[in-house]
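Here the complex is missing one protein chain, while the rest keep their positions.
Per-chain numbering from 1; labels A and B assigned in written order.
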Amino acid sequence: MITENLPILLVVIPLLAAPLCVLLRQPTLVWGFATLVSWMVFAISIQLLILVLQDGTISYAIGDWAPPWGIEYRIDPASAFMQLVVAGIGAVSMVFAAKSVPHEIPERRIYLFYTMYLLCLTGLLGIVVTGDAFNLFVFLEISSLSSYVLISLGHDRRALTAAFQYLIMGTLGATFILIGVGLLYMVTGTLNIADLSGRLPEPAPRTSLVAFAFLTVGTSLKLALFPLHLWLPNAYTFAPSMVTAFLAATATKVSVYILLRFFFTVFGVDVAFFDLPVGDILLPLAIVAVFAASTVAIFQENVKRLLAYSSVAQIGYMILGISFATVNGLTAGIVHIFNHALIKGGLFMALGSVFLRLGTTQIDAMAGLGRQMPLTMAAFVAGGLSLVGIPLTSGFISKWYLVTGALEKGWWLVAILVVLGSLLAVIYVWRVIEAAYFRPAPAGAAQVKEAPLAMLAATWVLIGANLYFGIDSTLTVGTASRAAEVLLGLEI
Amino acid sequence: MNGAAIGAWDICLPVLLPMAATVLIGLTGRWPNLREAVTLITSGVLVYLVVGLIQPVFEGARPDILLFEMMPGLSIRFTVEPLGALFAGVASFLWIITSIYSIGYMRGHHEKNQTRFYICFAIAIGSAMGVALAGNMLTLFVFYEVLTFSTYPLVTHAGTDEARLGGRTYLGVLVFTSICLQLPAVIWTWYLAGTLDFTPGGILEGTASPELLGALFVLYVFGIGKAAVMPFHRWLPAAMVAPTPVSALLHAVAVVKAGVFTVLKITYFIFGLELASTLATGEFLLYAAAATILIASLVALRQDNLKRRLAYSTVSQLSYIVLAAMLANELAMVGGGMHIAMHAFGKITLFFCAGAILVAAHKTEVSQLNGIGRRMPWTMGAFAVGSISMIGVPPTAGFVSKWYILIGAFESQQFIAVLVIVASTLLNAAYLLPIVYVAFFKKPDDEPQPNSHRGSIGAAARAPHGEAPLSVVLALVATAAGTIILFLFPGSVLTLAQQIVASGG
Partner (left out) sequence: MELVQGLYNYWIAMILMMAGFYVVISRGNLIKKIVGLNIFQTSVFLLYISMGAVEGGTAPILEEGLTRFSNPLPHVLILTAIVVGVATTALGLALIVRINEAYGTVEEEEIHAQDEPA
């Protein structure tokens, strides 16, 4: 009974929990409740992944309305993998929130903060599990609206303008997606994603090509593909630490997932990559993203902003893998979604701890921090190395598949550019490491303590997972390559 | 398999032990004597462990352990084979001596942050062991990178701007070459062969056209920046800002030898001698190595700073080994393998002497060394022995390995290589012997030069000085003696080196 209804529970539990938070009000109580919900969702997501890996794709008809008329929740290996990422990061960030949120959010707003967080979680999970194109838009807006609120709660007043900027860009992107979905409906008369793919006429008429264009641009806005990334650096920089960690690890990744869905499931690899020159457009954009964003990251003085730009660059790697449209390329893209979620989640959490103690994340203020906060900074170093793609970290696995994918296509130049990109990552990561370990603390700086246990634990869970999956990649690469095969239509 | 007596622990321990020791070193940081004791004991145990590994290798065993598999065909594994055993043996043995030396040096020189120094040193040695025992290219690459990063704090130990600048060059060149050239080469190899395991006879035969494999070979040789083939040699002179024990053990033995060791490994176990000798680019790389030998020697001639002169000498000597690898025949391989050990003893002696001079006399330039041999007879005596070994004159170790490389060159009929080796011998003599000469036969300068010396350092320099601290002298005499002993009894090194090629048979 419960097992059958897991797909809907995954979404409904946090959705119903959100208003309950408003009723509870008392900050600690709300935190405990939200944490409980997050971990329950995480448990469900693990269960779902196991089910999908065992028995294949799960289809759940909402209200017993059979698809394609009713709304269908559909969990295939790709979505099972994504919902695990989202739920897992959500659960870990709640532990991190225990100390971080009371420090950064005024007490009277904390219950609202967690309400918004649970809504955001609902939206992100909904996007991943739904099999209905319009439903996807709705969930996208649920997650987006709540994330605008979350970002605006940052301590700096610039958080407000950042949230507003994101609201404008995000709404434009979401509306583009809405147009695309509408046009698809005009062509096919269905909104079910699986059904759509079968009903799109061949060769694609102009309407569906226009739909394709709207969907691509809209999603690219949401996933911050260069040059549509302008909202991201400010949003990540000024959002509360926990929000940055959570959103950086999940929101853009889920958008990448949407892109995958539209490209491969709806339109199919033939239309997207052979009839249309999508690969030829995404590939240069991705490479420019890697180089431009990494270069900008090198010159940042605020580490949070530095990592935000690094995110833009890393999204470039994901898109690069997708643009290959091969099993290895897609595997690289999907695995990097997972790995990067762990890396950035961990890094932003480490930074959150720094912010808690120092009250700033400026690189100069972090001088000599390696001695004062050894565990936090060690986590940062490990995450940074993974970002670069040093062997034995999960970042290496992604890069490995990416380069293999490029070599497989005979694109030597791309392979070389990928590693050159890592070199830029070395530089910006090294700047922080050099400050923290090889420069003395600035004169007159107060002695600070190591971060609280809860924050350290959360950070190290992500960093540890990131190291673990760098050593044993059976689970990640296995699931990702299955997802890639499903998306490419090689396995039903 | 055939290493039944060797358990998994025995293979992993040499790598893990130094890493584990860092914790103890860190904990005992407040009591220097205890801390140094930890270092010394660790190095002693390490030698014991390594000898325990070498023993079965002599008997033909090739202990092997697969730690874990990251993805199919991509694993972390250790395999003990003669070349690695040789490298591990040399590095671990010289670690003991260097530890003794650095105790005297670091204290005599009142260095700060000594705990960090010893911790990083231990990590560096541990990763050198990892490079030596690596069973596939990925494992080797991992430890290669750890070695790079763990030595950075050592290079910038002084904490001055100059040190940081040197450190940046050091890290920049090494990371650039390893990530942009070596890593693509590794992935490419995996893509072609489906494995990265070191297999005698190579794994690449027939996987791609000779032109592509040739390009891959170039990527490898230049990508292994630690082998310091020009133009990627600049990091080595830059690393000379480090304290002398670091220059001695890491930048004459562990780090640089890890580089040439990797070149030898790749030639023999990834490409295989047969394939390597037919590659079109082999010739080109041979000339690159030859050019490095000559140019670096010429540059060394013009260096007045003693350590920089030695650094360029190292650059040129490393290329002997690269040259030997490019000759791609068995005799040259034996020579190259032996030169790892032989050069190590000679060069570490020279660096020890340079450090001793710095500690005792506060002198860094060659032009200041007039008559110093009378005050520091032991030091300069050892320096003379080391120099002779560099040049390759009997009765020193350098002669033996050079001899093998030379006959290897004859066998391949690479007369340019022969010429280069001979010419560089002359150059070696030209940049090293004058130091010995002025030290012993020139009159000391009239010491008090009030204008050129200022402050306390000047005062210290003016004060009459004798030999360096006892532990320093002990260490450098020991390595100098080692140079001679290795000439008289090259047995074990030679056997190991010969087994490298025998194992392929």
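Couple of notes before you dig in:
Simple rule for what comes next: a contact is a pair of C-beta atoms (placed from the backbone, for glycine too) under 8 Å apart; a residue touches a chain by one contact, two chains touch by 3 or more.
Note that the coordinates shown come from a computational prediction; the quantities given were computed from them, not determined experimentally.
Considering the intact complex, the chain excluded from display touches A. Considering the full assembly, A:L167 is the residue among A:L167, A:A435 or A:I463 that touches the omitted chain. Among A:L10, A:V149 or A:I319, the one in contact with the hidden chain is A:V149. Shown as candidates are A:L9, A:V138, A:A213 or A:I471; the residue that touches the absent chain is A:V138.
Residues of subunit A in touch with the missing chain: 134, 137-138, 141, 145, 148-149, 152, 157-158, 160-161, 163-164, 167-168, 171-172, 174-175, 178-179, 182, 185-186, 191.
One rule holds for everything that comes next: only the chains that are shown with their structure count from here on.
Subunit A and subunit B have Cα centroids lying 45 Å from one another.
Contact residues on subunit A toward subunit B in their complex (touch as defined above): 388, 390-392, 397, 400, 403-404, 407-408, 415-416, 419-420, 422-423, 426, 430, 437-438, 470-474, 477.
Across the interface of their complex, subunit A is touched by residues 68-71, 74, 76, 138, 141-142, 145, 153, 156, 159, 164, 171, 175-176, 179-180, 183-184, 187-188, 190-191 of subunit B.
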